[in-house]
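Handing you this structure, nothing more for now.
Heads up, one of the protein chains got dropped from this complex, but the rest are sitting where they should.
The letters A, B and C name the chains in turn, as written, and every chain counts its residues from 1.
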Amino acid sequence: MSLAEDTPPRATGFRFERWAPLILLAGAALIYVAVAIGTGQAQYLTLDNLIAILGRSIALGITAIGQTFVILVASIDLSVASLISATAVLASVVMDGAPAMILPAILAALALGALVGVCNGLMVSALKVNPLIATLGMSLIIQGCLSAFVSNFAGKVPVAFQVFAYGEIGPFPLALIFLALMAALAWAVLRFTRFGSDIYAVGGNEEAARFAGIKTGRVVILTHVICSVCAAIAGLYLASRLRSGAPWIGSDGVYDLESIAVVVIGGTVLAGGRGGIWGTMAGMLIFSLIDSVFNIAGVDSFAKQVLRGIIIVAAVAFYAIRSKRIVA
Amino acid sequence: MKRILLATGALALSLAPLHAQNFDDPEEFAKQKEQLAATPEGPEGQPWLQHIGGEMVETADLGLSAPATVCFSNAGVNNPWRVVGYTNMTEEVKNHESIGNFIHVDAEGSDDKQIADIDDLLAGGECDVMIVSPNTTAALTPAVERACEAMPVIVFDRGVNTQCPVTFIHPVGGYGFGIQGAEFIASKLEQGDNVLMLRILPGVDVLETRYSAGRRILDEAGMNIVGAEFTDGDNAKTKSIVEDYLMRGDIDAVWMDAGATAVAAIEAFEDSGYDIPVFVGEDQQDFLRKWQDEGLTAIAPTYPTYQWRTAIIAAAKVIEGEAVPGPEWVLPQPAITQENLDQYVNPAMPPLHYAMCGCEEMENYPQAWGGN
Amino acid sequence: MSDSTARPRAARRRLPRVNPVWLLLAALILAIVFMNPGFVEPTGYMNFLKRAAPLAILAAGQVYVIVSGGFDLSVGSLITLVVVGSSMLTNNDPSATVWVIPLMLALGLGVGAVNGAIVCFLRVPSLIATLGMMITLNGLAFLWSGGAPRGYLPDTFRFFGRELIKDVPLVRFIPVSVIVLVVVVGLLTWLMHRTNLGRQVHAIGDNPVAARLAGVAVNRVRITAFMLSGLSGALAGILLGGFAGVSTDVGTGYELQAITAAVLGGAQLLGGRGSVPAAVGGALALTAIFTLLNFLGLPQPVRQVVQGLILIAAVALAMHRREETGT
Partner (left out) sequence: MTAPAPGSAPMIEMKGITKTFPGVRALSDVSFDVRAGEVQALVGENGAGKSTLIKILSGVYRADSGAVLLNGEPVHFAHPVESLRAGIAVIYQEFSLLPERTVAQNLFLGREPRTRFGLIDGARMRRETREVLSLFAAAGRIDPDRIVGTLDVATQQVVEIAKAVSTGARVVVMDEPTAALNEAECEELFATVDTLRTRGVAIIYITHRMREIARLADRVTVLKDGEVAARFDEVPEPAEIVRAMVGRDIADFYAAPATAGEIGPPVLTVRGGGNAVLKGIDLEVKAGEIVGLAGIQGAGRVALAMALFGQAPFERGEVTLSGERVDFRSPRAAILGGVGLLPGDRKSEGLVLMQSVRDNGMLTSRAFAPLWASDRRNAHADTTGMDGLLDRMEIRAASYDQDIRALSGGNQQKAIVARWLSMRPKLLIFIEPTRGIDVNAKAGIYHLMRDLAREGAGILMISSDLPEVIGAADRVLVMQEGRIVAAFGRGASEQEIMHAATGGAEVAA
């Protein structure tokens, strides 16, 4: 009889965890509005500006969608930042200004992402290497290989491909719509497919999943492939946005740690099995809003960092403090 | 699998042109060598107002009226050079009544963020003039082009691949920096002497050109280059590298592409019990002071931080409708030598202060720069 | 399940199994000596030890947190803050060292205590808590100095990281930092492997619920582990600042190197198992790898790749051994 067993079962009504990301998001939005009005800069409350805010973190959002998948199976991926740089460079080099090479470049970038994902997944599931170490090692390897070949902007993105980052449909940037579609797709996969159900099962209780006949190794590998492919897409987006690939864009954006922070702020637990895409999207919006608040309020960039660290911890504490579990 | 092979193939194929990336442009080398020797136009003793050659650009027709709002998209203030520069800038703003409001946005060293920052500034609709210090040249070009459509833009430090800004302010450049240091070494050493070249990191254009110019001159002078190492700008690493080299043999001179770790490199000689060889540093106070205290044979080429003042001055001129040098405003790039060393050493200033700031006469000097 | 009814008082000692990290270290050092015979001279190996000292101390502290089941990502920024803060506080005054160093050690303990408190009381996983701390401390270091530190570190401060004690028999000279290293590692080893604290750190990393129900002051032990890690960060900062002087990004990347070193030394992530001497061995091995690659003249990118491969291989090997022996 464990400690938990003898206490009455939890109520089924209001599940705090489910709503927490929205509460946080509402809080962030409220602060944004308050700061904009408080500093007398109501022009920041227009639709245009809202879209600009949403557009700030598209690369982060795409990466975080992938990161959500691996964290749901209780893994983690620190190699996304290096991979973003690698795929951005690869795509831009393959295109090298030629519109005809756009498709091969996209395929090459996605293939590289898939390859890295398979390697990560195999290390985690077959070699049983702690995912933190496995993907950290992978990150070093990718970054090393990349900087052995490239040390500056390489290749050139043809104008036709810049549409990805700069195109607009009506008032909405194309990339923003793309992100929304990706999020919807990821949500549908998690919600309606057997694979999605397997992901929650593996993250929730790997043993049980295995005994239920789920090929847990394959699920882990596939989630890593998804994560890496998402990073590859983020790399493509950044190549399109910067018109060229540079070997430092991934690490400059700190996409590895920030994507993890976004996912966790969105209510997905590091231990796996609980959370989802909409939380991650809320987390991304919170990040963007905070960034904009800092810009509007004219917060000094060093103070910004201090606040950012505190906000990450506070947001996670907002969920975690209610749990009775001992964490480490 | 096939795709993966294709991709690797594509990557392998594409490597050849990458290596050919040209940071060793003889024409540009010659041009900068000439500019170093040229006599700049403009007021004597105020190099931030001077310019080398170039035409003037009329700005009266831009239709601005004072006071106007100047927005500044900054790549970052993530190293002491940029900190000193940014202080120059904020102090200079106080000298111009025509600048009513100065908005600063910091991209924290990220291209993506700087693009978003510029878009935000444009969407905010408050700016009349924009100053951009691009994080990288290629990535920021589209954003600057969009800004150009809305208002006059001034770019400094690193450039952009477009002619649309009113002017691009920069000192002579990387080749010039490399030339000054290497020529000094060549003049002090014999043929076949050992030179260690220390570099910060690969890939940054201004640093690559410094290295190529330095290497070209040292090679031509018949120096024996024992190694060219990247230090990541990390003092501890620099010291370790130099110690390792000292275990393998003597070093007669050290050439550096930036001076931030110069003192650490000097200490490696001291701590290992060697005499300090001929040194190329930069205009950071700690190096200058070491130089003066130890009586080194040294030179400090500079990449002057006074260009941050120039950017504000240019913005004020644009608002007031005065002509500015453009489309390129090439500033003089003096080196600190034994002759003028005393003039730049100032014990009141912090160790990481850049002496070539052109800020000594400004109102809040030295407190605003952290001096006392 | 043994049915031996013999009174099991006299412990049947298993043959001590050599931790692979020592073999790795020995192989690396042989390779270095082969590449550069000068390494067997005191200047060679003492310089090596001096260089490795900050990382070794950091790894020894990190092991406490890892064994307790967590991570400490904040030590790198803490190093930066210590170096920058010391230069701000001493403000070129040699006599200030007397109070600045204790203050910095207290700062390290304080940062560790806050990390621990966030994990224990706010129940934020340490990965996130110390990530937040890492960002915050980095910001604080910049905020404090305005981006560029305003003071030199006086020679009195730099004594610990830079000076040598000359005329020592046998080895000619000993860097002060090596003495600091030996003392600190000795203390941390004793604390981890010979005291109640060490056993309890292992226990809370292994099974925190059981530890709590057995009366272990889980929070106090966990916070102590984080404080020791913070203290080691401050010490590493003092040594690094002493070795190389002031700069604004001294600590960057040290947190991952410290974790790498601990893992190379066989520490088990998520807790319960780990050894201070082996982590120090891991730190020395890591430094030896860098030194070797330096001697080989390999470019930076290759070093990264090699580091990544060794890291993965070491953990994969450890997992393989663990599965084979079933422990």
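Heads up, the rule we're going with is that a contact is a pair of C-beta atoms (placed from the backbone, for glycine too) under 8 Å apart; a residue touches a chain by one contact, two chains touch by 3 or more.
Everything numeric here is computed off the predicted structure, so don't read it as measured data.
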Visible contact partners (per top-of-document touch definition) of the missing chain: A, C
Candidate in contact with the missing chain, chosen from C:156, C:207 or C:252: C:207
Candidates A:209, A:299 or A:317 - the one touching the absent chain: A:209
Residues from subunit A at the interface with the omitted partner, ascending: 1-3, 5-12, 15, 192-194, 196-198, 200-201, 204-205, 207-214, 273-274
Positions on subunit C contacted by the hidden chain, ascending: 1-5, 7-13, 191, 194-200, 202-203, 206-207, 209-217, 221, 224, 272-273, 327
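As a working rule, only the chains that are shown with their structure count from here on.
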Farthest-lying chain, centroid of Cα atoms versus that of subunit C: B
Chain pair with the most C-beta contacts: A-C
Distance between the centres, which are taken as Cα means, of subunit B and subunit A, whole angstrom: 35
Centroid distance [mean C-alpha coordinates] between subunit C and subunit A, Å: 31
Where subunit C touches two or more other chains at once, by residue number: 146-147, 299-300
Junction residues of subunit B - those touching two or more other chains: 77, 202
Interface residues, subunit B side, partner subunit A - complex: 3-4, 6-7, 10-11, 14-15, 17-18, 21, 76-77, 103-106, 108-113, 115-117, 119-120, 123-126, 136-139, 141-142, 202-205, 208
Residues of subunit B touching subunit C in the complex: 77-80, 82-84, 86, 202, 227, 230, 233-236, 238-241, 243-244, 247-248, 260-261, 263-264, 267, 271-272, 286, 350-353, 370-371
Residues on subunit A engaged by subunit B in the complex (per definition of touch): 41, 43-44, 48-49, 52, 55-56, 59, 90, 93-94, 96, 104, 107-109, 111-112, 114-115, 147, 149-155, 162, 166, 238, 241-244, 246-249, 252-253, 292, 295, 298, 301, 304
